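Heads up, one of the protein chains got dropped from this complex, but the rest are sitting where they should.
Chains: A, B and C, in written order; residue numbering restarts at 1 for each.
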Amino acid sequence: MSPIHEAAGLAAMVSLWLLGITRVKSMLWGLALQGGALSMILLIHAIANNLAPEIFLGMSALLLKAVVIPLFLNWSAHRLKVDRDWGVGLAPGMAMLIGAVVLMTCYFQSARFSPLSVPSGTAGYSIAMVLIGVMIMITRRLAMGILVGFLVLDNGIFAYSVTETAGLPAVIELGVMFDLFVAVLLTGMVLFRVSRSFEHMDVSKMRELHE
Amino acid sequence: MSTSTTTEWGPAMILALGMFAVATVLGLAKARSRFGLVGFASLTGCVLFVTCAIFATNGRIVLPPLIGLAGVEVAFRIDSLSRWFIGIIGLVGIPVCIYLPGYLDHLRGRVRPGLVWSGLAVLFGAMAGVVLADNAVVFIASWEMMAISSFLLVATEHQKLSVRRAAFIYLGATRIGSAFLIAGFIWAHALTGSWRFEDWTFQGTSATLPAALILVGFLAKAGSWPFHLWLPIAHPAAPSPVSAVMSGVMIKTAIYGIVRLFLLGHLGAPWVGWILLFLGCVSAVWGILFGLLQQDLKRLLAYSSVENIGLLLLASGICLVSRSYGIALASDLALGAVLFHALNHSIFKSLLFLGAGSIDACAHTRDMDRLGGLARRMPWTAAAFFVGCASICALAPLNGFAGEWLIYRSAFVVGYSAPSGELRLIGLILLGWVALTGGLTAACFLKAYGIVFLGNGRSGEARKAHEAAPGMVIAMCALACACIGLGFGAPFVWQGLARMSLVSNPGGWNLPVFTTVLGGGILLAAAWAFLSRLERTHRPTVYSTWDCGFGPLSARTQYSATSFGQPIVRLFGKLYRYEIDVVGKGESQHNFPTTLSAELKHESYLESRVYSPAIKGMLRLSEGLIMRLQAGSIHQYLLFMIVTLALLLWLGGVI
Amino acid sequence: MSNVLIGVALHCLLVASLPILLACVIRKTKARMQGRPGPPFLQPALDLAKRLKKSDTVSETTSWVFRANPLVGVALTVWLALVLPWTGATPILRGSGVADLILIVYLLAAIRFFAILAALDTGSAFGGLGASREAALSVLIEPGLVIGLAAASLSSRTLDLSIGLGSPVRPTVAILSAAAFLIAALSELSRMPIDDTTTHLELTMVHEATILEYSGRRLALIEWTVMIRTAMFFGIAAVLLVNGMFGPDAATNPLIIGTGVIAAGLFLAVFEGVSVKLNWRRVPSFVAFSTALAVMSAFVAAVER
Partner (left out) sequence: MTAFIAIFTFPLLVAASSLLVRDLRLIRSIAGIGGLAHASAAIWVGIDVWRMGGHGPGIGWFSLDGLGCWILAVNGLVYAAAMGNAALLWNAPGDIHLSERGVRVLFGCGSLFILAGNAVVTASDLGALWISMEATTLVTAPLVLAHGAKSSIEAAWKYLILCGVGIAFALLGTVLLLASSAGSAPSDQGLNIAWLTSHAMSLRRPLIDTSFVFLLLGYGTKAGLFPVHNWLPDAHSESPAPASALLSGALLNCAMVALWRISDIVSRTGAHRAVTGLLAPMGALSVLAAGVMLIRQRDLKRMWAYSSIENMGLMAVAAGLQLAPVFALHALAHSLGKASAFLLSGNVVKQFGTASLAKLGGIMRRSPATGFALLAAGAAVMGAPPFGSFASEWILVSKTSMQSQWAIVIVVIAGITISFVAVLTHLGRIVFGEKQPELEVKVSPLALVPSAVLLLLSACLFFVVSPAAYEALDKLLNHGGHR
């Protein structure tokens, strides 16, 4: 069991935990933890191979994923007075149970997603995180929860790219992270306008545009 | 590549098409002009068409590829069949061009004359393009242009809701028809690798599907049962000269297509003939039965077009079936019947539509129950319309008779020379079926002429009507003369067909028309001379119609359009659930009602049982699909995404 | 050649005389059937002559159609009588195609066309009533008429009746066709049980209603037309029957056919004396009987060749 494997497992477990909890603050803590774990993988890999650009990349990922975005969201949650997200459709407990099934399936089926066509835990974890991210988005009632789900999904992709490939070129990866950051900022801005215009953050009630 | 033609008539044909292009532009530019250069250009184009039809030599015209679609050249072909149909277009076009200015006067303030002119010019040009097209791509392009221009023409009086509705129903029907046609053409192209009609040779099972698609496309355009529903809606909505062109010529382009591909072409599926025969039989009777029900004169005429298309299809069916059984004479006669009757129908139907237009313009209504006695107020129109009615009823020796006689004769030839008993019986039964259609047609047009032109006026408008403008009268009379001329000249027409090698049997026409006309004429003259000799001493007394001694007859005591048709309609009442509701009001309602009103009800099964449910189902499907899929819930949208992902992964063979 | 000329002359003679004779026979027989002596035998001819001398009254509502109708009717009917082989003698222009079945049917239709329009022309309710019923009747009879005659002339392979009716034909076909034709003729001629020519109740009239407005010379012409048509239809039926039963030679014998026509007239008069007029609503099924017979005849003709 390498530390990389451990960290990926931790990130996957965190996403599963995120699927089951309702308190927004805790979700943000979880998000930070997940981001930290994934950044650590990159850092471990970079330090072990002594690649300067990768180290820089890892540091910025750590900063962005584990610090800046959770803090920004925390601040937004505070301003928007968001506390708990009780979920919609599927109760959080049930969702967590199903998420666990998804995680295990992905783990055992990981050969389909790994480059060498051999079972690879990290590939399974990554794909599971992507799917669980979408599950979070589908089961959350509040806009904030959906955003968290989106970030989990993104973390899953990040996890795949750092564990299973040689890594995207550093500049591209930076670009990707910058895009992500802008997306979160922009979504946050939209969230503020949502709360101002709709006086609630309940996405499931935002159904004015329909046929 | 420049223009190349293999016939010296190519430039003339291009000039004719160019004339219509010029007319289109002029009409758009000078939207207020009623005749002027626009009309002159259109008229010249039509005259050129007729000239080309009579004198042109066969050959191809290839234009430089302005629009080359998938490697197809813009090529036209002049051959006997194209010449025949070009002649039809020109022959109807000339009187319509003469008629139009006078008619547009009546629409002043409601439409822009120039736009009608340019629409008509596009329609003429496009129809010519259809019948001249050398390959499927040019055909389809012209076909679509024809559809769109006629749609715009139907929508001329778009202020009226009913007209708008009609126009869109027409557009929808024609679009669906062309979709079938395009699909069929593409299929045929895929099978043969060529867009040229003459290369399309396939028989047997491989021909089945493309032939079916193409056939449906043509039948929808022709207005055959069960695709005829648009026709009685669209044709009355258009201005009358336009209806004349649409009913007289445009729907014939579909017949042209059938003749080109199935009768003279090599697109043979063995069932096509039987299908045409069946649909022709049904259309003929169905169309005229509904025509008998109508009160609107133009709707009646439109339904009668369905009937005539039925006859044309029936003849095409006889042609194909008898050819497949090797009865050369019958198929020859039937082919001649198709061509001749197409010409005849276009002449008398456009005459009748122009007449209906004159009535509409001068008496301000097309409702037959509000008309009457127009024969004395509009004598010329009445005379021309009479000839049209007599001709469409196939009274000998007018042109309507000539065409139908060929159909009868081909059926009779099938009856005596078919190899099997069933086929012989079918030939004989067809004779009776056509006779039934003939009887119904006669009733229908007796009603049209008798109610509209004879008796007393049923409304103030009818009593104040006046004769139409000279141009309109001239146009109608010219068509009436054409009816008579073609009827008398039927033997020459047949020889012409044989000389154009469209039919192979020069002796196919064996009816001595002249002898009959001469004999009947001498007897008529003798009777007239005898009577006028007797009347020289005692003039007839003019007195009022017998009124049973109750005083002057009111116009309301006359039979109306509805009551005239009633005995026949009731015979076939089961076919359209015909009912009359008589409602009496007053104290002792049963015996002495103070007011009585009768309301006529009927139902078209095709519409109420097939088309409406289909359209409603489509709407419901759309409604359901869109409501479910676009429900506004982002959770649902995300779920779709996951489901799609799973589906794609599964279909892609990943999981 | 001279044979043909004599035949044609005989035919013309019969065309001129036989219809009037038939009308006289029917009138007298009907009177006898009703138990009264009746008018003198030649009264129908005398009536015609009398009416021809009288001037007529024309409604002011009418147009040229009303005035032209009797002329067209008489001209076309005489023409038909001349070219159709209904007397047994040689019709004029035999074999030239002028007696084409379809042409004949449509010339008959033309006569009816004018008659119906003339009825509508008067603007009276009765004219319309008669017109619409005539139109309905013609719809009913035309298919049977065409199928029946076509079946009878099928074996001769020509639509020309002047040849077709005089050539060999299967007895079954001929008898079925003749029966169909007779029933159709009853309606075409407006005889019992379809229509009562002598009725005075306008609401039950068919043919009489259409000519209600005619008087004087034009009425005379119309009546003469009706006489010729009656004789002609009986003649054709007789030719068909005789041809079927005794062969073509008998069918071209003027004596036999002439007798047949008169016999048919006698039969009709007796029949009209004992039968009642059908309810208008039951007419269709009566005429459909004729169509069914015609179809059966076509079946036999087509299958057993």
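We take it that a contact is a pair of C-beta atoms (placed from the backbone, for glycine too) under 8 Å apart; a residue touches a chain by one contact, two chains touch by 3 or more.
Nothing here was measured: the structure is a model prediction, and the numbers come from that model.
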item: Visible contact partners (per top-of-document touch definition) of the missing chain; value: A, B
item: Absent-chain contact - pick from A:Ile47, A:Leu71, A:Met104 or A:Val190; value: A:Val190
item: Option from A:Pro3, A:Gly93 or A:Pro169 whose C-beta touches the chain left out; value: A:Pro169
item: Contact residue for the chain not shown (choose from B:Lys30, B:Arg60, B:Arg175 or B:His266); value: B:Arg175
item: Missing-chain contacts mapped onto chain A; value: 112-115, 117, 130, 134, 137, 143, 146, 150, 153-154, 156-157, 160-161, 164-166, 168-169, 172, 175-176, 179, 182-183, 186-187, 190, 193-194, 197-198, 203, 206, 208-209, 211
item: Absent chain, residues of chain B that touch it; value: 65-72, 137, 141, 144-145, 148, 155, 158-159, 161, 164, 167-168, 171-172, 175-176, 179, 182-183, 186-187, 189-190, 618-619, 621-623, 625-626, 629-630, 634, 637-638, 640-641, 643-645, 647-649, 651-654
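In this text, only the chains that are shown with their structure count from here on.
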item: Arrangement of touching chains [line / ring / star / complete / other]; value: line
item: Rounded Å distance, chain A centre to chain B centre (Cα mean); value: 69
item: Cα-centroid distance, chain A relative to chain C, in whole angstrom; value: 100
item: Numbers and ranges of chain A residues touching at least 2 other chains; value: none
item: Residues of chain B whose C-beta touches two or more other chains; value: none
item: Chain C residues touching chain B - in the complex, by the definition given at the top; value: 52, 54-61, 63-65, 70-72, 74-76, 78-79, 82-83, 93, 96-98, 100, 102-103, 105-107, 109-110, 112-113, 116-117, 120-125, 127-129, 131-133, 135-136, 138-147, 150-151, 154-155, 157, 159, 212-213, 216-218, 221, 280, 284, 291, 294-295, 298-299, 301-303, 305
item: Chain C-touching residues of chain B, taken from the complex the two chains share; value: 372-373, 375-376, 382, 386, 390, 393-396, 401, 404-405, 408-409, 412, 415-417, 421-422, 424-425, 427-429, 431-436, 438-440, 442-443, 446-447, 449-451, 453-456, 510-512, 515-516, 519-520, 523-524, 526-528, 531, 534-535, 538-547, 553, 555, 557-559, 563-568, 571
item: Interface residues, chain B side, partner chain A - complex; value: 626-627, 630-635, 638-639, 641-642, 654-655
